[in-house]
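Every protein chain but one is kept in place in this view of the complex.
Chain IDs A and B follow the sequence of writing; residue 1 opens each chain.
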Amino acid sequence: MRNTTLAFRFFFEEDAVVAYDEMSGDTHLLSIVAREIFETLIDSPVSVQGLKDLLCSRFPEDVPELVSEGVDVALVQLLGADLIQVVVD
Amino acid sequence: MHPFVVRVRSDISRLADDICLMYADFPVLDPGEFADFHVEVSFERGIRRWLKPLARFYFDGRPSFIPLPAQQAFPMLEWGINWCVAAHSHNFLIIHAAVIERDGKAIILPAPPGSGKSTLCAALINRGWRLLSDELALYDMAENLVYGMARPVNLKNASIKIVSAFAPDVIMTPAVPDTTKGTVALMRPPQASVFRIAEPAEPAMIVLPNYQHGADPLLELHGKAQTFMLIADQSFNYNVHGRAGFDAVGELVERCRCVRFTYSCLEHAEQVFDGLLDGSCHA
Partner (left out) sequence: MQNKCLMACLMVRVMPEADLIVQALLDPGRTSSLGYQQWDLLIRQGRRANLLGKLAGCLAENDLMESIPDAPHRHLISALKMANRQGLAIRWEVSRIAKAMSLFGIDLILLKGAAYVLAELPCSSGRTFSDVDILVPKARIVDAENALRIHGWQSGHHDEYDQRYYRQWMHEIPPMMHVRRGTTIDVHHAILPETARIKVNTAALFKNVLPLKGFNNVFVLEPIDMVLHSATHLFHEGELDNGLRDLFDLDSMLRNFSHNEGFWAGLLPRASELGLERPLFYAIRFTSTLLSTPIPENLLHELSKAGPSFWVSHLMTACYKRALRPNHSSSSPRWTWLARKILYIRSHWMKMPMGLLVRHLAHKALISRRAETLEIAAERERDA
């Protein structure tokens, strides 16, 4: 996780959120799942599977395969926005 | 040209004629008044003056942009003023969009070039809508109001004939060929719009125009998060405002209904827009 503060803005009943990076001044369009992941990673690194399990438990009404896909997409978004990086054990 | 005063200098007599025609309803101020921008469009010196005269735009005495053929002097002046405003007015959040108003409510039409925004804007302001701007929406972030300059409307290529047919009484400059944007003409703003220049308006809707040949008129809801990114992208100075800009665009998009409007015919567009604000036309 890059050390920064992200300000999020949500819109009623929308799956996408916008986020402002205070340090770089960049603005990003992210999915709600990406936001959940970002908030989770603030505390410590988590494995990809760990993230998927966590989000499945947060969104029990959603199909696990869809949540898993959502996590994959969100990780691509966050990596592309240079907000997270992969740490290999 | 509230909220700005522009002082223009030139040695090109044709430019003076165009200014008198297009800005006929604007007040002319005393030279002793404060001017926001001092601009000049003048002939380039040298032997070319007599062969193929070129003109250049100056801002505060500094030459800006490459020189263009002198017959493009008026479009050059208009683009130059747009640039001055966009680059030096960070008291506003400036969005590349047209803005029209009726009954105290404004509709913002952001769109990249080629979307038909100016043609649509030109048509609607000849059917009862007030013109705030065809190019630059000046959003006051503190007041949540949008200001405009009610300046001449920029039309290109086919739009010139289309708008002339739709509103035969409009006054336009002669068409100027071979500019970087094709053939260009400027349309005089309606007098009623010019007289109300100082009145801002509260934004009620963001409509993304999408001209498609032969298409039936179609209104579709556009996601607010996506609209946010589009507005930020179409803004000249979103980055300058930093976090305040992020919050302001968020507020703007939150308060407005955001729709995408596909159309091919100005008459249909007129009908749809008539019903937009009272809710009789909706996505």
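What we mean here is this: a contact is a pair of C-beta atoms (placed from the backbone, for glycine too) under 8 Å apart; a residue touches a chain by one contact, two chains touch by 3 or more.
Quick caveat: nothing in here was measured; it's all calculated off a predicted structure.
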*Using the touch definition up top, pick the residue from B:33, B:103 or B:169 that touches the left-out chain.*
B:33
*Identify the residues of subunit A touching the omitted chain, counting contacts across the whole complex.*
23-25
*What subunit B residues would touch the chain not displayed?*
5, 32-36, 38, 52, 60-62, 88-91, 178, 239-242
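The rule is simple: only the chains that are shown with their structure count from here on.
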_Distance between the centres, which are taken as Cα means, of subunit B and subunit A, whole angstrom_ = 39
*asked:* Please output the residues of subunit A touching subunit B within their complex, sorted ascending.
replied: 7, 9, 11, 14, 16-18, 20, 22, 25, 27, 29
*Write out the stretch or stretches of subunit B touching subunit A in their complex.*
223-226, 228-229, 232, 238-239, 242-243, 246-247, 250, 253-254
